[in-house]
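What follows is part of the complex, with its chains left where they were.
Labels A, B and C are assigned to the chains in the order they are written; within every chain, residues are numbered from 1.
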Amino acid sequence: MSEILKYQVRVFYEDTDFSGYVYHANYLKYCERARSDYLRVIGVDQNAMFAEGQAFVVRKMECEFLRPAKFEDVLDVETRLIEMSGARFELAQMVRRGADEIFSAKVTVAIIGPSGRPQRIPSDLAQKFSR
Amino acid sequence: MSEILKYQVRVFYEDTDFSGYVYHANYLKYCERARSDYLRVIGVDQNAMFAEGQAFVVRKMECEFLRPAKFEDVLDVETRLIEMSGARFELAQMVRRGADEIFSAKVTVAIIGPSGRPQRIPSDLAQKFSR
Amino acid sequence: MSEILKYQVRVFYEDTDFSGYVYHANYLKYCERARSDYLRVIGVDQNAMFAEGQAFVVRKMECEFLRPAKFEDVLDVETRLIEMSGARFELAQMVRRGADEIFSAKVTVAIIGPSGRPQRIPSDLAQKFSR
């Protein structure tokens, strides 16, 4: 479960603000793209889940903004599953520019069912994450 | 039909980019907020429409970026219905900072039904726009 | 220092995603708007600070996503200064829809100077926050 998946993003105009650097909330977008990519890689079809009334929802994020990134930077978003238990996933995500640490987050994700209530992680899904 | 509705926005960090000014695509967000406000003011409930499978969709926008706006600017978005015919609305929108013209757009909006196809403007809706 | 400042936002199309609810990263935008409003209310001119090479930067955010918000919801963002010490501010922010708690965050903000390095909170600024 400690495998790290990398996802690359480039910083565009839309990501920056007038300070000259990436707007802080946009690191959460980068991390969400990386998590969606992670799911695709392990074979989870979010559209199919959604059609059955299931969805992943973020419950908690502990974010640290470590260094600024700027226009045209190429960033790596690393995603690592830390724990999977009951109805929750714990992920560690890190945005790097080469060796520099830019942003880190500890993310808690739950699965909700058709009722909108959290539900236990289905076993076929758990297997995809465990591989 | 030539009444002008005004909606005010303030420029926040999120709206700007590293050039120091408002990111061009964000004027479309301001215009969409002003159109949603316009609908609310004339008594159109978009959530209720959506629950019945109806939605407004933007078909065309002719945009002119006239002057830059910057952080903390207070902008007025003016919305005016130009024409309503068959299945389409034509709107003129202008973003101003005091007397300065910042952004203008001519917007064509259609209504789509449950099938995803455009449909004629329902008469009760047309009446709300005509008042 | 325990006074709570309220800032109101309305949920527009741009804020939601295909799940039907507000996209998680957008609560950080709401909180940033509320902090910018807070600064304006206590008399801090961020454009003037920026012209002197100073800026507020977010260092940490501990975020909890408590309930979903949806299109057309009217939300209150409450901001409260918890602590101000050396070069850091600690703020508590809560997004509510009426009595419902939607999103909460503990935010650590620093001031950086022309070198890009953190600097002690200037005394005139500290006074504005203390009033």
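Quick note on the criterion: a contact is a pair of C-beta atoms (placed from the backbone, for glycine too) under 8 Å apart; a residue touches a chain by one contact, two chains touch by 3 or more.
Predicted model only: the values in this text are computed from it and were never measured.
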Fill in: Whole-assembly copy number, given 3 chains displayed
4
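By definition in this document, only the chains that are shown with their structure count from here on.
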Worksheet item: Taking chains as nodes and touches as edges, what kind of graph is this: line, ring, star, complete or other?
Response: complete
Worksheet, complete the sentence: Busiest interface, counting C-beta pairs, is A-C
Response to the item:
By Cα centroid distance, the chain farthest from subunit A is B
Worksheet item: Whose C-alpha centre lies nearest the centre of all protein C-alpha atoms?
Response: C
Discussion item. Averaging over Cα atoms per chain, report the distance between subunit A and subunit B in Å.
Written reply: 33
Worksheet item: Taking each chain's centre as the mean of its CA atoms, how far is subunit B from subunit C in angstrom?
Response: 28
Item to complete: Provide the C-alpha centroid distance between subunit A and subunit C, rounded to the nearest whole angstrom.
Response: 23
Item to complete: Going through subunit B residue by residue, note those that touch at least 2 other chains and give them in order.
Response: 13-14, 70-71
Item to complete: Would you pull the subunit C residues touching subunit A in the complex into a rising list?
Response: 18-19, 24-26, 28-29, 32, 50, 55, 57-65, 68, 116
Fill in: In the complex with subunit B, residue positions of subunit A that touch it
13-14, 16-21, 23, 25, 70-71
Response to the item:
Seen from subunit B, its contact residues with subunit C in the complex are 10, 12-14, 29, 32-33, 36, 40, 46-47, 50, 70-72
